[in-house]
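A single protein chain has been removed from this complex, and every other one stays in its place.
Then we have subunit A:
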Amino acid sequence: MPRFSKTIFLPFVVFPILIATHGFQSKNPNASWVEHILGTSWMHFLLEISLTLYIIYVSIHKMKRNSPNPLKESLEQLTEKEKENLIKEWTPEPLVPASFVQDIEMNEAHRPKVVCESKIAKYVSCNGRQYLNMSSYNFLNFVGNAQLEETAKRTIRKYGVGSCGPRGFYGTVDVHLELEEKIAKFMQCEEAILYSYGTATISSAIPAYSKRGDLIFVDDGVNFSIQQGLVVSRSNLKYFRHNDVKHLESLLEALRLQDQIALSRPRRHFLEKDDVDHPSKRRVFLVVEGLYANYGDLCPLPQLVALKKKYKFRIFLDETFSIGVIGRTGRGVTEHFDVARDDIDLYTGSLENALGSTGGFCCGSTFVIDHQRLSGLGYCFSASLPPLLAAAASTALDLVQERPELFDQLRANSEYMHKELSRLPGLSLHGLPGSPLKHLRLAVPSESRQQDADLLNRVVNHVYTNGSTLFITAKYAPAETLLPQPSIRVAVNAELTQSEMTSAVQEIASAAKEVLL
């Protein structure tokens, strides 16, 4: 867009003034009608016209000289020959650097490469051996559940496998609507929206609301899909230390002071418009996880809600790991902390973890959720969830409500495992006692991250080759911006028996003793 110089407006001001000040001087009755109207002679009129044209010419010329693309200008100075040579000289990097894979393979030499020949349920078989699975997010043991499988089979017989279209274009099957209704009811919200992939849910939801100029406060322990959503939104980000409410409050207080200054500043002139990040226009959000995937602890929700009321921001709560896990009946952290449902503006959850299916969902008030039906990228532009998976998730939700004792079992198992795992030699346990997701980190980390990761991989590999339990270290993509310390991730299953847990702990304890001490 070429920028017009302000001089271009000059003739529009000067020209009428010239005419107006000239006055109707020509009283000559023989004068032409032009002279009567203009009140001046032809010569004078031509002079004014040429003056106007000159001003326009100058302003356009100036505009040309202020061309905003100096790069293009420098290109014009090159001859064709030079251009050809430059193009020939340019050698790109290879598409993928060979060193990256080599490094990874060296670092992960001891990480077991697991290919399971069976269902990835409580027990899995790899390489012909049976393992107790302590590493997949099968918290409620719904993988391999006969009821889920029966529903899925029936759905294939009715609807086939794929849905062959996005939700808007005849890809909505009645099971989707049924599931959305069920989720909304389960989460005690007005409306729910279904996505076809767990990790695409929050990364589509954040950019639907938060745009350029808006401000998001983020806990610096959030998971990868939230990080991606933040990047896509192009909003301004402010990170606070993991679960540190004091730090968040100090950031909010600083922001409030800044806002006061910005709001008290008088407008320079009448037509001035506020910038996109002016406090009167800028929306503020807080994005936190319910149960942190990378740390295994809960967010301090009551304090955050108190801050929300004081500083007026909206809370997006990612319950990917806490739905069907935390709370008396598995309804997530709001139930655990007994926080009012309406205080959280948007919940996102996943059907991929506790509920044993695939996909994700958002829920909240109709005012919030309905917007995503046209603005959620992963909702509008992706094929809908295969009906069989939606039906399976729907059955899983029924089961969750039928069997609330599952959550008591899960909590008891998690607490038992917490007690046992915290005694491991050389390892320190992170996470809440009641949460089934735990991270074992080195008690005394060394300087080198690689070395730590390698040690933990060795521990896991020792159990994998000698024992009959499957543990795995947490893996992070290179694009991860908030890299936590390397850890062994332990996921507790609700239907583990006492003896199974004891043997699993014994195996990892002996491996840790062997490798670390």
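Heads up, the rule we're going with is that contacts are C-beta pairs under 8 Å (C-beta built on N, C-alpha and C of every residue); 3 or more make two chains touch, one makes a residue touch a chain; residues count from 1.
Definition applied: contacts and distances are computed from a predicted model.
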Notebook entry, point to check: Which choice in "serine C-palmitoyltransferase", "Electron transfer flavoprotein-ubiquinone oxidoreductase", "Cullin-3A" or "Iron-sulfur cluster assembly protein" gives the name that UniProt lists for the one chain left out?
Noted result: "serine C-palmitoyltransferase"
Check: Where the complex has a chain not shown, which of A:110, A:167, A:242 or A:418 is the residue touching it?
Finding: A:167
Next item on the list: Decide which residue listed in A:158, A:241 or A:403 touches the omitted chain of the complex.
Entry: A:158
Checklist line | Absent chain, residues of subunit A that touch it | finding: 71-72, 74-75, 78, 83, 86-87, 90-93, 95-98, 100-101, 104, 114-121, 124, 133, 135-138, 143-144, 148-149, 152-153, 156-165, 167-174, 176-177, 196-200, 203, 209, 223-225, 228, 231-232, 234, 279-284, 312-314, 342-343, 345, 352-353, 356-358, 365-368, 370-371, 373-374, 377-378, 380-383, 385-386, 388-389, 392, 470, 472, 475-479
